[in-house]
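Following: one structure in structure tokens, then a few remarks.
All protein chains of the complex are present and in place, except for one that has been dropped.
Here is subunit A:
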Amino acid sequence: MASQDIAVKPSTDALFSGSSRNSRRNMGQFIRWALLFGGGILMIMPIVFMVSTSLKFPFEVYNLNLIPEEPTIENYTYVLEDGRFYRWFVNSLVISIITTASAVFFDALVGYALCKFKFPGRYLVFIAILSTLMIPTEMLVIPWYLMSKSFGWLDTYWGIMFPGVMTAFGTFLMKQFFETVPDDFLEAARIDGLNEFQIWWQVAMPLVRPALAALAIFVFLGNWTAFIWPLIVTNSVEMYTLPVGLSSFGDEVDVAWELIMTGAAISTLPTLVVFLIFQRFIIRGVVMAGLKG
């Protein structure tokens, strides 16, 4: 996974030599860079516009200036005033953290058991779990809704969380990574008198920490942005998650785009800030999860 450290490609290593052929190549290389950079700037324009508009007074919204003439945080105070966004933020945070912790714990547990224990039915359990990847969430939402209705889970945190407390994707990913842990390590720990749970938790888990982190990022992001199931299972405003809340808020304020942009910024900036801090690490994690999973 050392994607950063690969040597410079042959086509670019002669950047500063003087022949005309090379200067043409440099020119080409510069155009390539400029186009890519320009494209990258275009890619983040929606995010830039969102933030910039959230800092504008209503009269300035229709102005395409990226930097507000009179920056204001009034939209934020207005949006946060009645406490709904605050509540939705907390809901999303609690739900995402608990679900992520649970999914990482159980996916690693199951991945490890399927990888390191020999027992009858191992293959069957593995195939059964893997086969659930073929079932789209949208097929399950109706039965989940009926189930939640009869157990009284509608409009509760547990109702929002229960479908995601374990994931087949994560199980498969962790199983792949536990393959890289040598059995000798586990055997040594066994001789030292650790029980199997301790061996998993104290010996094997620290060795797959990068994979655990990659999985955690995926699961957290998935839960933070999840929309359809929270939309279905919640019906009181206090139980909405950020995406569901934002969706209803957008409808409510209709054309007050500066307020909608503020709400959008509140629900998306936290993940962007986390990304900017752990950029390299997150990209590596996404590649790892994407390719192995």
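Assume a residue touches a chain if its C-beta (ideal position, glycine included) is under 8 Å from a C-beta of that chain, and two chains touch if they have at least 3 such contacts; residues count from 1.
The working rule: contacts and distances are computed from a predicted model.
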Identity of the absent chain, which is to be given by its UniProt protein name, from "Protein-arginine kinase", "Cytochrome c oxidase subunit I", "Nitric oxide reductase NorE protein" or "Carbohydrate ABC transporter membrane protein 1, CUT1 family": "Carbohydrate ABC transporter membrane protein 1, CUT1 family"
Chain not shown: contacting residue from A:104, A:160 or A:242: A:242
Residues of subunit A (touch criterion as defined above) contacting the omitted chain: 3, 6-12, 29, 32-33, 35-37, 39-41, 43-44, 46-47, 49-50, 53, 61-62, 64, 106, 109-110, 112-113, 117-120, 122, 125, 128-129, 132, 134-147, 162-163, 165-166, 168, 171, 196-197, 200, 221, 224-225, 227-228, 232, 242-244, 246-247, 250-251, 255, 257, 260-261, 263-265, 267-268, 271-272, 274-276, 279-280, 282-283, 286-287, 290-291
